[in-house]
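Inspection log for the structure reproduced underneath, given as structure tokens.
Yeah, one chain of the complex is gone here, protein chain that is, but the others are all in their spots.
Naming follows writing order (A and B), and every chain is counted from residue 1.
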Amino acid sequence: MLARITATLTLALLPFSASAETDPADWDAVQSAAEGQTVFWHAWGGSTTTNDFIAWVGSRVSEDYGVTLKHVKLSDTAEAVSRVVAEKSAGVTEGGAVDMIWINGENFASMKESDLLFGPFAEALPNWSLVDLSKPVTVDFTVPTDGLESPWAAAQVVFMYDSADVPEPPQSMAELLAWAEANPGRVTLPQPPDFLGATFLKQALYGVVDDPSVLLAPVSEADYRAVTTPLWDYMDALTPALWRGGRAYPQSGPRQIQLLADDEIDIAISFSPGEASTAIANFELPDTIRTFVLDSGTIGNASFVAIPFNANAKEGAMVVANFLLSPEAQARALDPEVLGYGTVLDLEKLSPEERASFESTDLGIATLSPDELGPALAEPHPTWMVEVEKDWTERFGVAE
Amino acid sequence: MTETSGAKGLAFDGVTIGLRGEVIIDLSTHVPPGEIVSVMGPSGSGKSTLLAAAMGTLAPAFDFEGRIWLDGEDLSGLPPERRRVGILFQDDLLFPHLSIGANLAFGLGRRITGRAARRQAVEAALSEIGLAGFADRDPATLSGGQKTRVALMRTLLAEPRALLLDEPFSSLDADLRSQMRALVFGRVRQAGLPVLLVTHDAEDAAAAEGPILRIGKT
Partner (left out) sequence: MATSLPRDAALAGKTDPGARGLRFVPLLTLLVLIGPVVAGVFGTIAPAFGLFPALTGAAPGMGGFDALFAWPGFSRAVWTSVTTGLVSAALSLAIVIAITAAWQGSPAFRAVERFLSPLLAVPHAAAAFGLAFLIAPSGWIMRIFSPWATGFEQPPDWLVINDPGGLALIAGLVAKETPFLMLMTIAALSQADAARSMVVARGLGYWRGSAWLLVVFPRVYRQIRLPVYVVIAYAMTVVDTATILGPTTPPTLSVQLVRWMNDPDLSLRTVAAAAALIQLWLVLAALALWRMGEMAAARLGCRWAEAGWRGPRLGFLRPGTILLAFVSSGAIFLGLLVLALWSVAGLWSFPDAFPGGVSIRSWARHGPELLSTVIDTVAIAGAASVIAIILVIGCLEAEQRYGLTVTSRGLWLLYLPLLVPQIAFLPGLQTAMLLARTPPHIAAVIGVHVVFVVPYVFLSFGDAFRAWDRRYGVAASALGAGPDAALWRVRLPMLLAPALTALAVGFAVSVGQFLPTLLVGGGRITTLTTEAVALASGGDRRTIAVYALAQTATALLPFALALGLPRLLWANRRGLRHD
């Protein structure tokens, strides 16, 4: 116990240590530099299952590579970005507090634009050769990743519903509105700017927009008002039929799951096809929960990890990023008893034994098969998310 | 240097104590060894203030002039713990967290060293006041008279050069009072200590068989 305190104290007492940068291409050098490093992985900490998975990753990289992984639990990824931005402004160009961030979309775009990221490194990771390049692993919300972030999980929007209360789930955003009007107070969305709430808005936008291709270009190139008017008409109609009449919202995805478990709502958006099965396995949801997707398709993306330009343990972070792409970690993440996250690996590139560990995984009672999931829609350009979030807050974020 | 300053005993040499410009004590007197001087006066006449001045615990708000001498030594500038002036209050003020023996040992001078020797001295002192074998007991379990005896013994073990008595018997009932008076006065005469007794009780002053000083406006 004393040793633990000492360890914490020592960590805290560590001065900024300057480290010569190691070339990601020289993997042996990376590995040897990584040994003994402590990696502060700033990742959203709102989900027990992801926290447990990150803890498991920590124990594995410590065993195999002598890297100590510390999970800094965030309630919003923006907190980590903000920390790096603040450090850059204060001239902290080495030994920064953040070694690795679980990131995508808007936050990645802003960090990339402000030159706050280390790399490119992703394509130099040994396990990159196993990645399925047909998945959205090189483009993040239409922004090219340029090797500045490494993927570790594939995700696609699904809707969870309670089959005990909803015999026939809606198949489109229009049907969802009709269902909500018939069953007021039984559906909600996490309050934007929560990413899942924003995703709900984007999914709704896809459902009402005439030409979805405008969403793939920056918002400045489109007539924002014209494109989004149908969205706000839709939300104007939907909001009074939401849980609490839209006067309060769950603050995050997991809060929504709790509402589903409490039978306060019957339908909830999710960005992880396996999330419902995982929650059922963890007694967090009743086993009557199932998932559905929309006829016109749902948004898909990937989760990445990125390394800030001033990270203190870049090599250690790369080792962790590489481990996240290992068949062992990917198969574990897929297991709904653990995480239920989709893999970014191409099973064809794996050895038969490795492939078997994926194929034998029971995806769980509430998880749709890849065929049922259907094609993923591309994420709109991140600028859309910024504008839509802002607009929503102005229209709906201030209750009367 | 006045004639009393070099003498044995406790001497107040032109002592005036004022508070916010008003003089409340104006005293010159000499208490020779073995004598008990009684100080009497109404409440608020500054009896306790006089004792505080002798102890060296006068609050900063008071204006003090003059000298207090003890066995030829000027007490001014000496902290209370170096004056070797003992004091007994109306309450016994035995330290409640220490056993009776530890209370006595607290007072016992540092000349006696070694656990066994100190323990022995404490035991001897206890038998002297008729409380042999009480060393490990809780002071709260003693009767009023027993407490007063322990408090007196604790004070004497510190080998004071003078003793101040602040209405030491007023909390005792009448029987016990005369008994304790006899004990305390007998012990201090035997030890040859100059004693300043502050009291309300004329019987105390009479039993002290010494000069009586009246202070304060009457």
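In the analysis below, a residue touches a chain if its C-beta (ideal position, glycine included) is under 8 Å from a C-beta of that chain, and two chains touch if they have at least 3 such contacts.
The structure presented is a predicted model; accordingly, all values stated were derived computationally and were not measured.
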The one residue from A:G185, A:P212, A:P230 or A:G374 touching the chain left out of view is A:G185
Chain B residues touching the chain left out here are 1-2, 5, 13, 53, 55-61, 64, 67, 74, 76-81, 83-87, 89, 91, 93-99, 106-107, 109-110, 138-141, 154-155, 158, 160, 164
Considering the whole complex rather than only what is displayed, give the residues of chain A touching the chain that is not shown.
1, 4-5, 8-9, 12-16, 40, 42, 44-48, 51-52, 55, 70, 72-76, 78-83, 85-87, 89-92, 95, 97, 107, 110-111, 165, 184-186, 191, 243-259, 261-264, 283-286, 393-394, 396-399
